[in-house]
Each structure stands twice: as structure tokens, then as C-alpha cells.
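Structure record follows, encoded as C-alpha cells.
Every protein chain except one is present and positioned as in the full complex.
When the chains are written out, they are named A, B, C, D and E in that same order, and each has its own residue count from 1.
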Amino acid sequence: MGQKLYLTRREKFSAAHRMYVPEWTDEQNLEVFGKCSNPNWHGHDYVLYVTVRGDLSGETGLVINMNVLKEIIREKIIDKVDHRNLNLEVDFMKGMNATTENLAVAIWNELEEALKSAGCELYCVKIEETENNTVEYYGKKDH
Amino acid sequence: MGQKLYLTRREKFSAAHRMYVPEWTDEQNLEVFGKCSNPNWHGHDYVLYVTVRGDLSGETGLVINMNVLKEIIREKIIDKVDHRNLNLEVDFMKGMNATTENLAVAIWNELEEALKSAGCELYCVKIEETENNTVEYYGKKDH
Amino acid sequence: MGQKLYLTRREKFSAAHRMYVPEWTDEQNLEVFGKCSNPNWHGHDYVLYVTVRGDLSGETGLVINMNVLKEIIREKIIDKVDHRNLNLEVDFMKGMNATTENLAVAIWNELEEALKSAGCELYCVKIEETENNTVEYYGKKDH
Amino acid sequence: MGQKLYLTRREKFSAAHRMYVPEWTDEQNLEVFGKCSNPNWHGHDYVLYVTVRGDLSGETGLVINMNVLKEIIREKIIDKVDHRNLNLEVDFMKGMNATTENLAVAIWNELEEALKSAGCELYCVKIEETENNTVEYYGKKDH
Amino acid sequence: MGQKLYLTRREKFSAAHRMYVPEWTDEQNLEVFGKCSNPNWHGHDYVLYVTVRGDLSGETGLVINMNVLKEIIREKIIDKVDHRNLNLEVDFMKGMNATTENLAVAIWNELEEALKSAGCELYCVKIEETENNTVEYYGKKDH
Partner (left out) sequence: MGQKLYLTRREKFSAAHRMYVPEWTDEQNLEVFGKCSNPNWHGHDYVLYVTVRGDLSGETGLVINMNVLKEIIREKIIDKVDHRNLNLEVDFMKGMNATTENLAVAIWNELEEALKSAGCELYCVKIEETENNTVEYYGKKDH
């Protein structure tokens, strides 16, 4: 087996969101999501960590050029979510509750193919909503 | 002169906002404030640092009980801005552009009297909008 | 297989402790644990990260309500260790050397059932004793 | 006037302490200091920032050799407080309540002369008790 | 007097440097600067904080547009030092020992006029060489 390495790129974005289930009454949403369901929105400085796995190239000493990784993340994700409203303006979040969990899965789905085309494998999407609350998603594989 | 000490309490809050001047056209707002003027809002995990100055008590070894300081900040500020929309829902921001600069001055004005009543002097309000952008306000005094 | 997500909640606590094996002489304890065996105690601002694993709910977009997770950790752990002496005052550390390793295993044991009852699976207990020293425990399962 | 520069050295130490006024009853101490007065101690990873002010040397481009500054702080302070009990074991805290305020003033008094002998002027002692609570002391001068 | 606010912009750059005085022998340089005088260079991820002071505009709620501040710092400083050798490649460090102190003064001198032209006043240049060592410069004024 070759030498697998894991590269993680950190990117940040600032967005507005609210958490609510449209089928529920306001009371139900408030009970489950509390102040996070505020209809006037609130927001976060989200921190996104994208980890890819790949083989070490003996020639370059790289797995993937970190600039390529950065550009894919910025084009596919950051440009669409930064200074945006996650509920109203992000195509890949349409019809979903704007939880960090749903966001992690949706970002995985946006990135998976593009990273494969760039020659490496998406391994983990991690999002820090605040410094106290973090979500990780490793795809459908066992972890 | 006695021994002046400076105490700083850090509190965090998550809020939505947008930056815009209502008298301007959308084009003007976009030109000056860029993506920060997005009409669908965006948000931040703001970090607020409140610094007070006071004399050291020889008896207790305190300037002000940090729990008192915390409670004043939470009651006067955090409860009103956390998980809120700074433009729409915060009484002390009414009629102002929701810039971090205006927010720092407004928070100063909310806290100054309450802290004086608690026996110490407000010295500085510092807000980190993101880890790259910070605003400090020291009141109208010379600094 | 469903979509497993990992949620991590960070909580902090400040505690006193010392490291020593009661059956050993003071010299042995000093030799193995150095200044950490100081009989007059020392202390840390411990940072606790609790990670749970669970299925994504299609309805709510949640794995577990982060507030529920926070409350379980506070009730079962933080209320018992914060501003406490880990050697003298914490029931679940009785009879154990107050190392971060033992603390991680003990916290796992305190949380495992309560989290299962709340509908998710404890995956990892991580403790930063200082920013340089960290311990992780994943239970008896293979990792 | 020459070019004054400010150098800050960060050092960390882990210590136990409790807050209480010996002349008070247990009830009074508990009322004022809350869980911080726990007789079995608690502790923190304190972060100490020592700022000195001095003239820039045209020859070396230094104000003071940072290693000299580090050694003075370690010898005068860190070696005496790290992994110690601030109430029981630190000579320069004898007879004082172990508050962060008192600690900041006491550290100032320990360092002032030694730094003057090393050719620079102590400007500020800052202590982070936790990431939320910080105390600064600038000596008896106006700031 | 108007309301003065202080804005701080953080920028990072990665650079190589060594500390040495060309007029000295290698032995003297080694004695004063230790491993920092390594002739094969070493490097840091420097963190630069530029603070400006200005009046709050009642119309915009800004002191200076943070993007303007960012662009001035990037053009005048970051583009010249990032991924560079501070001793060999930076015009404004020519003939100076590449200490953080000299760097802070030199960056001040590069920025002062440009910021004045942009309508605000440079107040402080702060550089973190490492998380333990920081230098601040406030110009020739009293602070």
C-alpha cells in the first residue's frame, strides 16, 4: 500500500441563517430550536475544514497542490455562502433546514466529484458553527 | 494616586446584520459596502471585550466582582443582540447603520452608567467582527 | 447505511489536582510525576470535547439537539468538576490517580448511558489539559 | 525623543488557588466569591503577558534581548508559581487574597527593579485567568 | 471633541530571516542572537496588526472602509514581505538587522503617509513573531 496522507484546508465564511422546519408551527420551531429559530435571522463566522486523502507523489512531495484545493473550495462553496443567507440564497441548501449538520452533508456532496477529478479523495467535511459546536461528516463510508 | 487596575470581560454573541445607508441607492450601498450590504443579511460570531478601570480594594483584592461585570454585560447587551438581527431588533441600534463602529459606540452608551453605578469606570469597548477586523472605542476622553 | 454525523461540544472547567499514587513514597511520586505531584495542588483550565455519532434526521436536520447534549455534559460532568478538586471532591474519580487519562475514561463512563438514552452514541472524549497536552478516549471499541 | 518600542513576552503557568478573605466567615466568602472560594481549591492555566518599553538600539535593532526578558520572568515569577498553590506557596502573595488583581500587582512589584537593571522599563502586567477574564496593571503611573 | 475610534486589521505573512549585525564576528552574533543568527536562515508566520485612529462618520458609520485599509496594507507591506527573505529581498529593510523591532518601525514608516492620504491616522503597528513574542510601535508620539 502506498503512503496515504491527509490534507486539511481551512476556509472561513460569514453567513446568516435560521433553523426551522416549515411544516411546523412557530411554537414547535421555538420549542426545538429556541433562539436559533428567530425569524429575523442571526449569523455566524463559520469555519470550514475540508480534508482530502491521497497518495504522496514521489516526484513533487505533494498529494494535491494546496492552491488547487483552495480554489475548488472557494469556487464550489465559499463564493456561494460567504456573506449570504443560507436559507434563502444557497442553491445546494434549497429545501433543507439550515442546520450545520445539513450544511456539512450538502458541502460534501458539492465537493466530492470535483475533488475526485482533481485526483484526490474527499475524506471529511468539518464545520465549526461556533468555537463550542462542531459537526463532522465522513460520507457514507464507515469511519 | 491609588492602584488602578483594568479588568476585561469577554462575551460572545451571534447576530445577523447588513451594512447600508437607507438614503443611498442600492448601487451606492453596494459600491461602498460590497457584499456586506447583501439585503438578505449575513452574520458573525462577534466577540465583545469590555474593559473597566477601578481601584484595587485592599480588603477583597478585587476591583469589581467579575460576576457583577458579567451580569451587567449580559443583561444590557448580550440578551439584546445574541441570535438577533442588529438592524431590525436591537433598540439601541435603531436608525444607525449596523457597522461595528456604530455598535461599539452604542454598546459604550448602554454600559457607561450601569458600570458607574456598580462602582467602576468603563474604559474600553472592543469588538472583533472577525479575527481580522477589530474596532475599539474609549469614549470621548483622550487616549 | 444511513448518514452518520459526528457532533462535538466543547465545555471548559477549572479544577485543582495533583498526580500521585498513594501506595508510593513521596520520592517515587516526585520521580515519576515531578512538579505535578505537588502536595499543595496545582490546577488547570481543562477543555473538554465530547463527540457523539448519530443518524441525521431528515425532518429536523439534526442528529441530537446541541442544547440537550450541552445539558447532559453540564449536569453529569461540569457541575461536578468545575472549581473543584479532582482528587478530593469528584465522586467518579474516587480511588484513581487524577491523571487526564483516568479523567477521560471516567468521563466516558459517566456519559455513555445518558447519551444513549438521549438517542445518540458517545464516540470520543477528548481533554486538553494544556494547549500542549491532550488525551483522547474512544471507549473499548477499535478505532 | 527616541523611538520607544513595546515588547511583550507571553509565559504560561498552572496553579491552584482559592479566593477568600480570612477575616470573613465562610458564608461571607461564599457570597462574594462563590465557587471560587472552594476550600479544596481549584486551578487555572494562567497566561501572563509582560510588556516592557524601551529605546531601539541602532546597533542591534533590539530594545532588550527577548531571551533576557524571558529568563527574568521565569526566574522571578514562573519558577515560583508554576504547579504551585498561590495561597500557600508563593512568597510574594503572602497575606493577600489570591485574586488575579492582587497577583498582577504582586508580579509587577517583583519584576520592576529587575527589568530596570536589565535596561528597560516595565510597562504592563497582563494576566488571563481564563480566556474570558483578564486583568491589566500599568503601575502607579497614569495610563 | 469628536468620537475617535480605533480600527485594527490583522494580516499574516510567512517570511525567512536571520538576526545578525554585519559589523560583528560570527561569534558575537551567535552570542547575542543565538540560534536566531543561523546563516542558513529560519522563518516565521508573522502576524501583523495595523491600528488606525479616526473620526466616526455620521453618514456611513465608518472610520475608514476596512477594505481600503486592507488594500493599503497588502500593497505596501504584505506583497513585499510574504514568502520573502526579510534580509535580502525587502527594500524597506535594507541595511537593517531583521529584528521584529526594526520591522515594526519600518512598516510604520511605509504606512504612515498612505494612511493619512486615505483619511485616517496610523496609531499602532503590532507584530507577533511567535505567539510568545510581540512588538508594538506607536510612532514617535507619547503613548
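Here is the rule we use: contacts are C-beta pairs under 8 Å (C-beta built on N, C-alpha and C of every residue); 3 or more make two chains touch, one makes a residue touch a chain.
Computed from a prediction, not measured in an experiment: that's the story for all the values here.
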Quiz prompt | In the full complex, displayed partners of the excluded chain | solution = A, C, E
Quiz prompt | Given C:82, C:101 or C:121, the one touching the chain that is not displayed | solution = C:101
Exercise. Specify the residue from the set E:15, E:48 or E:105 that touches the hidden chain.
Key: E:15
Quiz item: Which chain E residues touch the hidden chain?
Solution: 12, 14-17, 35-36, 38, 40-45, 82-85, 88-89, 130-131
Self-check item: Missing-partner contacts on chain A, residue numbers
Solution: 1, 3-11, 51, 56, 59-63, 65-67
Self-check item: Hidden partner chain, residues of chain C it touches
Solution: 19, 21, 32, 34, 96-99, 101-102, 104-105, 131-138, 140, 142-143
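In the analysis below, only the chains that are shown with their structure count from here on.
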Quiz prompt | Contacts common to chain C and chain E (chain labels) | solution = D
Quiz item: Just how much do you need to spin chain A so its Cα atoms sit on those of chain C, in degrees to the nearest 5?
Solution: 120
Self-check item: Whole-Å separation of chain centres (CA-atom averages), chain A against chain E
Solution: 34
Quiz item: What positions in chain A touch 2 or more of the other chains?
Solution: 131
Quiz item: Can you name every chain pair that touches?
Solution: A-B, A-C, B-D, B-E, C-D, D-E
